[in-house]
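Right, I'll just put the structure down here and ask away after.
Excluded from the complex is one protein chain; the other protein chains are retained at their positions.
Up next is chain A:
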């Protein structure tokens, strides 16, 4: 097995290569505005570091968000194109689940990531493998009470300490963890892997024009 994993749903552009036993190489850069520039070179970098060729890949794991749309789409279209070009399967995983998997705690918690516009993408977990709510997007103050007392992983806790005082790591997902989680799911519960469809959770901003505006005053 040679699994390529990446996630672009947060400011971290993270890429890893996994052989079924170990993470062979990992590369992470935090720069939300350059996802389109950094992802492809990141993939080449992990392949080169491990001395492997694209043609040896047996699958792609990709974080499907939720996350800001532009960066998220870069990851998903890259996964779909690689899957098409190499004839290999693509496995989607909720990005919040990757962050949850990276926490090392035993008690219930929540994950919150930056959704911009003063909102967070979030979900609750009973343990690091088990999500108990659907991912959602909310203003931190509106969910602070509901999540009161829970440790919060992800950048949301760093950005909104008033709403989420109990911040725990990690801040961003890691592609090495994404690869591990994907392999676990492939072995134990393949149906839990998702199609490479973005979790947008928001509709596009678009307004249908009303009646025509007058251009003249007189």
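Assume a residue touches a chain if its C-beta (ideal position, glycine included) is under 8 Å from a C-beta of that chain, and two chains touch if they have at least 3 such contacts; residues count from 1.
Definition applied: contacts and distances are computed from a predicted model.
J.: If you had to name the missing chain as UniProt does, which of "Electron transfer flavoprotein small subunit", "Cytochrome c biogenesis protein", "Na(+)/H(+) antiporter subunit C" or "tRNA N6-adenosine threonylcarbamoyltransferase" would it be?
T.: In UniProt, the chain excluded from the picture bears the name "tRNA N6-adenosine threonylcarbamoyltransferase".
J.: Can you tell me which of A:1, A:49, A:81 or A:142 touches the chain that was removed from the display?
T.: Considering all chains, including the one not shown, the answer is A:81.
J.: Could you please point out the chain A residues that touch the chain left off the display?
T.: Looking at chain A, the ones touching the missing chain are residues 34-41, 43-44, 53-55, 69-70, 73-86, 198, 200, 204-209, 212, 214-216.
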